[in-house]
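These notes are about the structure you will find just below.
A single protein chain has been removed from this complex, and every other one stays in its place.
Showing subunit A:
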Amino acid sequence: MSVIQEVAKTRGASRELRKGDGKAAAIFLAPWFLGLGLITAFPLLASLYLSFTDYSLLEAPSWIGLENYQRMFEDPRWLQSLSVTLRYVLISVPLQLMAALALAMVLDRGLRGLAIYRSVYYLPSLLGSSVAIALLWRQVFGADGLVNQVLGYFGIQGYGWVSHPDYALGTLMILNVWTFGAPMIIFLAGLRQIPAMYYEAASIDGASKVRQFFNITIPLLSPIIFFNLVLQLIGAFQSFTQAFIVSGGTGGPVDSTLFYTLYLYQNGFKSFDMGYASAMAWFLLLIVAGMTAVNFLASKYWVFYDD
């Protein structure tokens, strides 16, 4: 390296190169800068401004201060959408990650046919966010759907799960758990980084599998668990398609599947109440950012980095 730099200096090329870098960077980054400004930063600030206004696309926005934010906390449907989303996230994400870790543990040990199992379990992750799968779910958990047919064999009379206010959200949670394949693959990659000799040493010392799991696997895997947790929480908070399709766009029955983003969509693009929708959007950003920050702070106490 130093030889190359020396040669470059003697040719007087070094200064030219450094000068050229700034110009070249401007060219290479031009599309990204444009996108950052026009498609991301400007709309981000515009929605912050709009969140303090009353705006319906037809008339110019009129400044109303914090009214939209006050309205949120007095709006029973907004409170419902927040509660639905929190329940969905806090229940389905941990279950999904547990399933992912459990399967990754089983698949880890030089298993024959590993690649096939991995593909089969991963496939739902790729399809899970599609409209087709949401439609399928609507049918599988419908009144005379697949689940009730199977229950019928055991003489159990099922509900119309997706149209029952107590169970509709549950079917969406199951859908999210069903897509455990992506975090499973991340766990698989993480498990492979743990040196096998740790387990050997522990089992020679007579440590049980359970102890090995809690004292070797969990601590050494904790950065990966943390990474998966942050990603899946952020993703789950923004879920939209499943609830939209299963409830036919309403968030029903009785608002039991009214995801936050679904209510935002209804306000912004059905009633064209864009000021209110912008306030909701900024509140969502604050929740997601806050949740991620809490995660990072809490990680100091349980995530173990083996440097």
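Miscellaneous remarks
In this section, a contact is a pair of C-beta atoms (placed from the backbone, for glycine too) under 8 Å apart; a residue touches a chain by one contact, two chains touch by 3 or more; residues count from 1.
Here is the rule we go by: contacts and distances are computed from a predicted model.
The chain not displayed here is annotated in its UniProt record as "Carbohydrate ABC transporter membrane protein 2 (CUT1 family)", chosen from "Component of SufBCD complex", "Simple sugar transport system permease protein", "Carbohydrate ABC transporter membrane protein 2 (CUT1 family)" or "2-oxoacid:ferredoxin oxidoreductase subunit beta".
Within the full complex, the residue among A:F52, A:W78, A:Y121 or A:W161 touching the omitted chain is A:Y121. Only one of A:L66, A:M98, A:V254 or A:L285 touches the chain withheld from this view, namely A:L285. Across A:G170, A:G251 or A:G268, the single residue that touches the chain missing here is A:G268. Not every partner is drawn; the one left out touches subunit A at residues 1, 4, 7-8, 11, 13, 17-18, 20-22, 24-26, 28-29, 31-32, 34-36, 38-40, 42-44, 46-47, 50, 57, 106-107, 109-113, 117-127, 129-133, 135-137, 139-140, 144-146, 149-150, 178-179, 182, 185-186, 188-189, 192-193, 195-197, 199-200, 203-204, 223, 227-228, 231, 234-235, 237-238, 240-241, 244-245, 248, 261, 264-265, 268-269, 274, 277-278, 281-282, 284-285, 288, 292, 305.
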